[in-house]
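The block that comes next holds subunit A.
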Amino acid sequence: MKWSQFFNTSIGKKLLVGATGLFLCSFVIVHLAGNFSLLKEDGGEAFNLYAAFMGHNPLIQFIAWGLKVVIVIHLVLALQLTFRNRAARPVKYAVRPGNQTSSWYSRQMAIMGSVLLIFIVIHLAQFWWRMHYGEMNVAMYDGKETGNLYEVVWFAFKESWIVALYVIGMIALSFHLIHGFKSACQTFGLNHKKYNGIINFIGVWLFGVLIPIGFAAIPVVIFIKQI
Partner candidate 1 sequence: MKLTLKIWRQQNTKDKGKFESYQVSDVSKDMSFLELFDVLNERLINEGKDPVAFDHDCREGICGACSMYINGRAHGPWDETTTCQLHMRAYNDGDTIVVEPWRAKAFPVIKDLTVDRSAFDRIIQAGGYISVNTGNAVDANAIPIDKFDADNAFAAAACIGCGACVAACKNSSAMLFTSAKVSQLALLPQGHPERKQRAMDMVAQMDKEGFGSCTNTGACEAECPKGISLTNIARLNREFIGAGLTSEG
Partner candidate 2 sequence: MLNAKIPAGPMEAKWADYKSHVKLVNPANKRKLEVIIVGTGLAGASAAAALAELGYKVKAFCFQDSARRAHSIAAQGGINAAKNYQNDGDSVFRLFYDTVKGGDYRAREGNVYRLAEVSASIIDQCVAQGVPFAREYGGLLSNRSFGGTQVQRTFYAAGQTGQQLLLGAYSALQRQVALGNVKLYSRHEMLDVVTVDGKARGIIARDLISGKLERHFGHAVLLCTGGYGNVFYLSTNAMGSNVTAAWKAHKRGAYFGNPCFTQIHPTCIPVSGDHQSKLTLMSESLRNDGRIWVPKKKDDNRKAVDIPEEERDYYLERRYPAFGNLVPRDVASRAAKERCDAGYGVGTSKMAVYLDYAEAIVRYGQIEASKKGLDHASEEEIIKWGKAVVAEKYGNLFDMYAKITGENPYEMPMRIYPAVHYTMGGLWVDYELMTTVPGLYALGEANFSDHGANRLGASALMQGLADGYFVIPYTVGNYLADEIHTKPIPLDHPAFVETEKAVQAQLDTLMNIKGEHSVDHFHKALGKIMWDKCGMARNEAGLKEAIVEIQALKAEFWKNVRIPGSQDEFNPELEKAGRVADFIELGELMCMDALQRRESCGGHFREESQEDGGEALRDDANFQFVAAWEYKGPSSFELHKEHLDFEIVKPTQRNYK
């Protein structure tokens, strides 16, 4: 089986979706860790330095572009599979089982993914675009100049609707990852009595609860602090 054949099969495509998904999972961990510096009561020094490092380190830049490529691959293949899956049932059932045979979020990966996509676009436009191509005030640390993204963030999270949007985005992330992490493991063949407990635990508690709450807490806390 040639590579082209391998990745053209349904399982081959799912493998890529799963692999890119797991890569994105690892990204959200790193991203969250960095974001916590937003809550440090230092007037934004830690966060702005972190943002500057992330924005200029060549290796990080390379990974950041890679990240976007990964998102695109994840998205394109998932869409391909979704369309194929829809086509596999041209006539729909009149009565559906609802949640009797499967959880709603496991069936709504495409919807959750789409919500996330919209969120990501807004999120990038708000901060990433602003940082790279927009205008920002400047902050000085140890004589070095750096953009004051901290201020931009705090300013943005004064708006209740933006905070609400972030919370919604993180709810989508939560359900997408609760199923996504476990599903990716299953696609890689990781399904074993002894390890399923830990896989479930990581999927639900780390990716489904801790990380989304962590992300959502940041705008909420910033919002509250500014009331």
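Quick note on the criterion: contacts are C-beta pairs under 8 Å (C-beta built on N, C-alpha and C of every residue); 3 or more make two chains touch, one makes a residue touch a chain; residues count from 1.
Criterion applied: all candidates are chains of the complex that A comes from, given by their letters.
Just so you know, these numbers come straight off a predicted model, no measurement behind them.
Here subunit A is shown alone, and of the candidates 1 or 2 it touches 1 within this complex.
By the touch criterion given at the top, residues 1, 6, 9-15, 81, 84-98, 100-103, 106-107, 109, 179, 182-183, 186-192 of subunit A touch candidate 1 in their complex.
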